[in-house]
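In what follows, a structure is listed as structure tokens, so that the remarks can point back to it.
The complex is shown incomplete by one protein chain, all other protein chains being positioned as in the whole.
Chain nomenclature is as follows: A and B, assigned in order of appearance, with residue numbering initiated at 1 for each chain independently.
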Amino acid sequence: MKKILRMKKLIPNFNEMVVYHPYIAKKARGGQFVIVRADEKGERIPLSISDYNRDEGTITIVFEEAGVSTRKLAMKKEGEVLPTLTGPLGMPSVIEKFGKVLLIGGCYGIGAIYPLEKELKEMGNTVIVGIEARSSAFLFWRERHINCADAFYPLTRDGSEGLRGHVDTIIDAVLKDFGSIDRIFAIGCTLMMKKVAEKTKPLGIKTIVNLNPIMIDGTGMCGVCRVNVGGKMKFACVDGPDFDAHEVDWDVLIMRKKAYLDEELTSLTMMECMKDF
Amino acid sequence: MPEYIRAIINGKEVKAKKGRTILEIAKDEGIYIPTLCTHKLLSPYGACRVCVVEVEGVQRLLTSCNTELKDGMIINTDTERVKRARREIVEFMLSEHPSACLLCPYQEECYNIQHCNVKLGTVVGCRFCAKDGICELQKVVRELEIKEISLLSVYRGIPPEKDDPFFERDYNLCILCGRCVRVCQEVRMTGTLSFLKRGPSTKVGTLFDISHLEAGCEFCGSCVDVCPTGALIERTRKWKGVPDERINNTCPFCSMNCDVIMDVKKKEVFSVSSTEEGLLCSSGKFGIVGMFLSKERTKSPLIKEKGEVSWEEALSFVSEILKSHKEDEIGMVLSPSLTNETISSAISFAESMGITKITSPALRWEGSIYSEILLNKKPKISLYDLLIVSTQLPAPLEIEVKHLSADGGDVYEFNPSETFLTRHVNSFRCIPEPSFVPLMLLKAIREKSDKKLEIDNILNEVDLKTALSLCGISEGELDELIEGVKKAKKKAFIYDINSIHPFIVKVFSEVFSIDIIPVTKEGNERGLIELSHEMMQYDKFLSDEKIKVVYSIGVPYAGNGKKTILQDPFLVSQNGYWDVFLPVFSYTEENGIYTNLWGKKKKLTKISEPDFGAFSNIKIMEEILKKLGKSLSNKKGTTKKKSSKNGFSWSLPSVKKEDEFYIYPKTFTNFFNGFELHSNLKGFKRIMDGEGIYIGESDAKNLNLKDGERVVLKIGEERTERVLYVKRDIKEGVAEIVPSYKEMKEILSMKAKGIIPKGKIER
Partner (left out) sequence: MPKEIKLERTPMPKQSPEERRKNFFEVALGYTPELAMEEAKRCLQCKKPLCVQGCPVEISIPEFIKHIAEGDFDRAIRKLKEKNLLPAVCGRVCPQEEQCEKFCVLAKKEAPIAIGRLERFAADWEAKSGKIQIPEIPSPTGKKVAIVGSGPAGLTIASDLIQLGHSVTIFEALHAPGGVLTYGIPEFRLPKEIVYREVDFIKKLGVNLMLDFVIGMTATLDEILEEFNAVFLGTGAGLPWFMEIEGEHYNGIYSANEYLTRNNLMRGYEFPKADTPIKRAKRVAVIGGGNVAMDAARTALRLGAEEVRIVYRRSRAEMPARLEEIENAEEEGVIFEFLTLPKRYIADDFGWIKEIECIRMKLGEPDASGRRRPIPVEGSEFRIPVDAVVVSIGQSPNPLIPKTTKGLETGKWGNIVVDPKTGKTSKKGVWAGGDVVRGGATVILAMGDARIAARSMHQYLMEGIW
């Protein structure tokens, strides 16, 4: 168990890891995450589940090398066993027959929306998928999305592929083509999710975002992942990670994510500059 | 009489000296033209084409950086055509550079979450790049007000190179301005970097894409200093963002004391760059930061066998030792990395204590002798026709000599093994001992003339035939050299100040009418020499049996088995060579003055204090005096003692035995007090190989040793383990090492006695 079956580099900074864990694979649902440690002295970090195969007992995790732990993870090879892999944690996304559902994924979200896509499709929704990145070279998993969704809208900041602009462009394009949207799920970097929320609030489209604050245990024990939603304190690991985008206090989330920036940079400096000093 | 030309730029008449470029003159006139590939230290290139201007009568737009302003030209730098052209040119660059951030509508807001982006490994946009905010491409984009890129963006997907020491290369960000290639080929003349392939596949790199280590890169960091984008960055620059302060300072590692600019964030130095006036070497560029980041500081005073003690206890212990010994039983050893203030205070301290025995490993002779040959102005190397070089040169001098040779000057190099200079010179000879050079030349002349020379007694001991054969030079070649020297109008002899007695050099200078350029090695060696009039020769100090206590400021291993008080910012050896250790301020932790090789005073700037209770060297001396009921005397050690030629004794370096090797220490800029770049910093170990010992093929065969074998080097009383490597161009009988402190101790003490450092290699 917890053995890495495949480690693949997708695009600069992003990797795809397939791990054998029949318990997690049996239970995993879209919107959930796992807690991983890369080595015995490592930190516990949350990573979204991007796919699961109940028959084979495997889960797929798309992660970005955003710090020491993920860099250590990226260096692991097939056959290695992860010291910690706990899950599936968090409330699974609420999947019902909503009608026309738009899923927007950016960064690791391009992977994390995939299980939602599959589940929504099974429920009989019209599934529209938008993935965004800075340039065409930084999009991945196109095949998976094209094969699953009813419509596919890639977006790049520089227009090198698909639509050109930022997430609001996707929403406009989809509204133009489909007339209306019944629900939006957005997973990706905090700024992207915030922009989606700002766009859809005046339009009155219910938007669910999957928040990514700092976590330690992931089971609701420590409270470090607390976020302000609708003026109340919620724990992202047990009350979320899905929340109503229009209720989330984005400023507090962004501020809390910076809490350990100095230490994170110290660790990174130690890790990368160690070969020199 | 300089010729002047007249022209019109943007409707304004200008008058300028003939032969200057449009860009230069526009700058003088206060007319701004954006540029990317120009640089103060580099010749104009015309690669980026951002500086194009309209010249009436010429159909094409011309690059102002390399077009001479001719008489009567009418130039417009700001027309719509020019502006459009510049934008298009930059758009081309941006289409192959991850530029999405520049176009994003949420750029400003993104700074709030930049802390997430900046940690990613590969740069895919400005917010991820270590040079965000200080990138020259960003500056030009802003100035040209580019808001859109009409071309298709392509990310080339070249894997970033992160394995070489100290700096990383991401050629996806390269705009092919060619500055790095030019600085490496034209200025430093090292030739590690060049343009590879052609057309749209052009990229910058090493031949066959081998690593910089393999390509013979010196890691001087000049390419990193001149790169306008984030393509070449110092590893320590990552994740720091825009510096809080850019502080001017002086490099402490060798007597050149180059000016540096330190990028500081939260009182921590994270990157060191050269000023626009000159370039650095690896020690200045990367060693300073490494030393600063070295967290291996011993934070509390130590007493042997007791461990950590309080300052009170340590100072009392030291005072006791000093009190309980006679004045002539105590000796002081000063490091040539100490500031002028510290050295002066040490002299005052000695005076107050009645101590007369002060020395430094840098004093091969009595302090007063050096003033005979030190220069007081920086010489212009380019004005010479002929140079004889018999020492390893610091980078700035080396560059000048390389250029002289390339411009047609005659350069003769005599060194125990190849240096970075060797492939640029006319003639290179491997000799074991630099002092042979003037001696052989003088002896050859002396044999043919009757004129008495002051150093005849020494010349009589020189057997020319033996010396020539040791150096691998024929008599004919020697005569040729002498002819060359006589014929040359301006000539100079560059050598290590401690390798040949000043009087010999003076005679050499007079007989051949040749300028003398002595080179000191350590950071403040000249400053120390200038204050050393009352100091004794190192070798006399070492052989003085009366000395029982050694008070060493900044010189580890100075104790030589005697009771030692060691004051140093770094503790080299946990186990040996000291009885009391007192931690002091390091570089950037206190202000001070150094005197550089040419006599100029250079300022060392304090940036921050250490996070533990270190004292300054001066304070410790004051506290010791306080405990003994004394205070620092006013003597500052500046009285000059007249140097006497009587009692001038100098013995020829002795020849080695069959089974010995001449040990050639390949080190120039490695030490700062107790800090050794090549032992304490892994990156330097990689580029300088502190572990190897290099010998020639025939020697390896004779000793039956193979490349890569582990051997033991016995030098003086020290035995160290090293890995043997066989190198092609090392003279027989010579072994090359980058010595550690232990070996340096033996080498210096041999040199002080006038012995060529020798050692044995065993399995």
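One rule holds in what follows: contacts are C-beta pairs under 8 Å (C-beta built on N, C-alpha and C of every residue); 3 or more make two chains touch, one makes a residue touch a chain.
Fair warning: this is a prediction, and the values are worked out from it, not measured in the lab.
Within the whole complex, touches from the chain that is not shown fall on A.
Only one of A:85, A:112 or A:189 touches the absent chain when the whole complex is considered: A:85. Only one residue from A:3, A:27 or A:275 touches the chain missing from this view: A:27. Only one of A:10, A:151, A:175 or A:238 touches the chain withheld from this view, namely A:238. Residue-level contact of chain A with the missing chain is found at 2, 23-24, 27, 37, 41-44, 68-69, 83-89, 216-217, 219-224, 226-228, 233, 238, 249, 252, 255-256, 258-260, 263-264, 266-267, 270.
Following the convention adopted for this analysis, only the chains that are shown with their structure count from here on.
Centre-to-centre spacing of chain A and chain B amounts to 49 Å, using the average Cα coordinate of each chain. Taken together, the chain A residues at the contact with chain B in this complex read 12-13, 64-67, 71, 134-138, 156-160, 165-166, 189-191, 195, 254, 257-258, 261, 264-265, 268-269, 272-277. Only residues 98-101, 103-106, 109-110, 112-113, 115-116, 119-122, 124-125, 149, 152-155, 157, 162, 165-166, 235-236, 238-240, 286, 290, 293-294, 681-683 of chain B touch chain A when the two sit together in their complex.
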